[in-house]
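Below you'll find the structure I mean.
For this depiction, one protein chain was excluded, whereas all remaining protein chains were kept in their positions.
Each chain gets a letter, A and B, in the order it is written, and its residues are counted from 1.
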Amino acid sequence: MTHQEFDRHSPAGPNRRTVLKGAVSAAALGSTAGLGALTGPALAQDGLRAQISQIPGIGKGAPTDADWQKVGELCLGPTKANVQAGEFKGVELSFMGLNNQNLHNLLFRGFLKPWEAYTGAKISWIDLAQADYNPRLQQAIATGTVDFDVLEMGAPFEGDVCGKGLASEMPDWVKKQIDIEDYVDYLKPPVGTWNGKTYRVTIDGDCHNFNYRTDYFSDAGLAKAWKDAGNPGEWGVPKTWQQVQAVTKFLKGQKFKGQNAYGYLDAPKPWGGFGFYFLGSRATAYAKHPDDKAWLFDVDTMKPRINNPAWVRAIQDVIDALPSEPADQLNADPNTTGFQQFLAGIGAMIPWWGDIGQVAKASDTSVVGDVVGFDILPGSDDVYNAKTGKWDKLASGPNHAPNCAYLGWGIYVMARVNGDEKKHKAAWSAAAHIGGKDLSLWTVMYPSGFQVHRASHFKIDEWVAAGYDRKYITSYLNSQLGSYNHPNRAVEPRIPGIFQYYSIAEDELAKIFAGKSNAQTGADNIAAAWEKLTDQIGRDKQIALYKASLGV
Amino acid sequence: MSTLTSASATVRKRRGSRRAKHIVGRMLIYGALLFWAFVCLFPIYWTVSTSFKSAVDVTQGHLIPWLDFQPDWKGWRSIGLSPDSILRTSNPRDEFMSRFENSVITSVGASLLALVLGSLAAYGLSRFRYKFAWMRNDDILFFFMSQLILPPVVLALPFLVLYKALALLDTRFGLILLYTLTVLPIVIWIMRDQFNSIPIELDEAAFVDGLSVWGAFLRIILPLAVPGMAAAFILSLVLCWNEYFFAALLTSTDAKTLPVMVASQTGSQGINWWSMAALSTAAIAPLVLVGIFLERYIVSGLTTGAGK
Partner (left out) sequence: MQISAAVADGGHHKPAPRPNLARRKVAGRALVAIASLGGLFVLLVQILHTTGTIRAGFTDWRPILYAYLLWSIALGVGQVMIRGERGLRALFLLPAVLFTIAVVIFPTLFGFYIASLDWNLSSLEGPHFNGLDNLIALFNDTYYWNALGNMLFYTLAVLAEYAIAFGLALLLNTDIRARKFFRVVFLLPLMLSPVAVSWMIGKSLMEYRFGPAATLARSLGWDNPAFFAHPWIARGSIDAMDAWVSIPFIMIILLAGLQALPKEVLEAAKVDGANGWQSFWHVTFPIMLPVSITVLIIRIIFKLKLADIVINVTAGGPGGATDTVSSFIYRVYRDRSNVGYGTGLAIFYLLLIIVFLSVLLRLTSRRMQKVA
């Protein structure tokens, strides 16, 4: 297992999806039948899962092309049940996706090679660098130059693609083949659907969790220094942002294992819109009230909340913490904090997607494998109530609100194959193969760029059998599951152009963090720019889609 | 330059001998040369050596192979070009090879086309007076140059639409046309100055000998302009070779070039230092060969220049 990538965050502008209850229940019906059919060969399937999770084995180095093909070959069963050998002879498909550090599309090539050999179809590949993905997709749509049949896409783009009728609706046999009911709750509809039709084969899940250094927080020396400095409470892993701030300020100037100690690492440098998620992770505990589904905009007016006291407090937290962080922190984006700082042993706490946990243990990039622990994001003692304009203290204790950011990648088939029945079936068969239930177990265990996203991924024994340390993987999977299922989770508002909002905010935040304006003024600027953007994209539609995405 | 050199320079000057002065001069020259060679080479060395490092060796800043890190083929393996992977199937290598081929064809094609069109135009602009409606030589030159100024963003969507209509999307030919457009102004400018520095008397002598305009150009002037052409060709080649914006926009499967693959080595999980280094190294290798080969023609200007 290695550092290669698992990337999930594409630069993308999310979109809308609406939910039709009817479709959900239809899907549910379809897949119960599927489950029933699968109970028979269940034993053989367990054998298969154990077998592929040993290719090549955790700790046996990065999987190679040969491994990808082997996994693809072994997981061909469901395809063979639906497609005859050579059935797609003469079909040529074009597949567009990312080449993210030689994974994603290159990985799919390996998985699909045996599929091509079996079905007789041929696939040509369009690989994009991450930074080009959003513009390329948007411009292809705008100029009518869509030249691909199958598309790897992040959930936030669904509005642009599915909403404009460019995607092909998922046939029922595909739902059955991939066992769509196995997806974890927060990835079930409305995610993946549009006007009640299902479009997405989910291959990935995304949520920010909290990664910390267990050695820092069990260190006797630091514990003593913490007491000596007159801090209240025991030295330990912070559970609230108030504690994160205190620990970060305390660690400034301390030494740990001979190095300068640092606490929380912020990512002030813009990162194509993705950096905003990291402010979001600091803000959700303040801004997401359990009684209110909205946390970024007012539901009825799309009035931004970015300049309300909750968000401004989060921004101010960053400003306050920065002097206690490394000297070059101003030029650090999330990539830096995650992969060049935290995994290289600098800093004690960061929020990130699940990648960090997967990479920490197995990659040569990491020097902290054995000393990383995981939790859901910290909470806050008080939470802002946007309706009353007051800070509430909840009876239940600190308010937690995990930041379900980006929602991961999926495979979509484009509507342009609809006219050709053979091609249509071939494209969906390819998508279903990559999104297969067993194959997905392999992708979430090994470097692929994809993370746990099915209920069946949380069987700890399977991970341990593959070579993971039980304590470690339990902590990791619990932090993921705890976020996915949290009743007060803050799910990304999947409205068109959401990354445009983020990108604008990043620019302004960079100015704030560089000391060019204060938190409130900067937040007001962001709010003004967002209002303008909402008007440009169309306020009424945005309101409707925002409501739909929140389920209100 | 280091204080050391200048200090010793002062000491030597005091001796005052002409020879010493000469030696100091040579030392200064070689000192400067070596210093700049270091400035040029070190980042390249860093890149090449990084392709043999694992991540830890990069993040700890190890410099010298065998001494402070154990080189391995990691970077090259990731693109299927290490000794142990070269014979096995490798998707990244197939990807690399097809992109490499396209890069060679498009950049050489565009540079040659630009060199032909540009040299002709430059000679014309240097020797004759043109009038196109209200435009005179200066205006024509400015017209060409304005193509260079045009920010690529202005052309992005229009080119998508145009190339779709002309069925040029994802073709090497389409890329060659576009790249020719982008480097043509540079070629024209460089070549015009080159021709300007060649005395007009040579043309006139050729006419006296009975050569036509084109005869004089092809037989007499062009050979003298070889240094400029070599310089213009190298520059065009490098610019086309590294062009990213339009390559990412206008190609998909058949005409895709290398830079997008280099950029793909970064993503949401940091960066694959080793494979980006290996790709960058492999990508500059052909350019270095061109540099070594064509550099001679730039030098050849010395002899032709002396002859006139």
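Structure notes:
Simple rule for what comes next: contacts are C-beta pairs under 8 Å (C-beta built on N, C-alpha and C of every residue); 3 or more make two chains touch, one makes a residue touch a chain.
This is a predicted model, so every value here is computed, not measured.
In the full assembly, the chain not pictured is in contact with A, B, by the touch criterion defined above.
Only one residue from B:Leu81, B:Ile186 or B:Ala255 touches the chain missing from this view: B:Ile186. One chain is missing from the display, and on chain B it is touched by residues 29-30, 32-33, 36-37, 39-44, 46-47, 50, 58-61, 63, 116-118, 120-121, 123-130, 132, 137-138, 140-159, 161-162, 165-168, 177-178, 180-181, 184, 186, 188-190, 192-194, 196-200, 203-204, 207, 212-214, 217, 227-228, 230-231, 234-235, 238, 241-242, 244, 259, 262-263, 265-266, 271, 273, 276-277, 279-280, 283-284, 287-288, 291-292, 295-296, 298-299, 301-302, 305-306, 308.
Touching the omitted chain from chain A are residues 11, 13, 15, 131, 134-135, 138-139, 141-142, 159-160, 163-164, 268-273, 326-331, 333, 340, 344, 346, 496-497, 499-500, 503-504, 507, 510-511, 513-516, 533, 536-538, 541.
Quick note on the criterion: only the chains that are shown with their structure count from here on.
The residues of chain A lying in touch with chain B in their complex are 3-10, 64-66, 94, 96, 98-102, 106, 109-110, 124-132, 135-136, 139-140, 142-145, 147-148, 274, 335-336, 338-340, 344, 353, 355, 359, 363-365, 367, 449.
Remark: chain B residues 54-56, 59, 78-80, 85, 88-92, 95, 156-157, 160-161, 164, 169-170, 248-249, 252-253, 256, 260-261, 263-272, 275 touch chain A in the complex.
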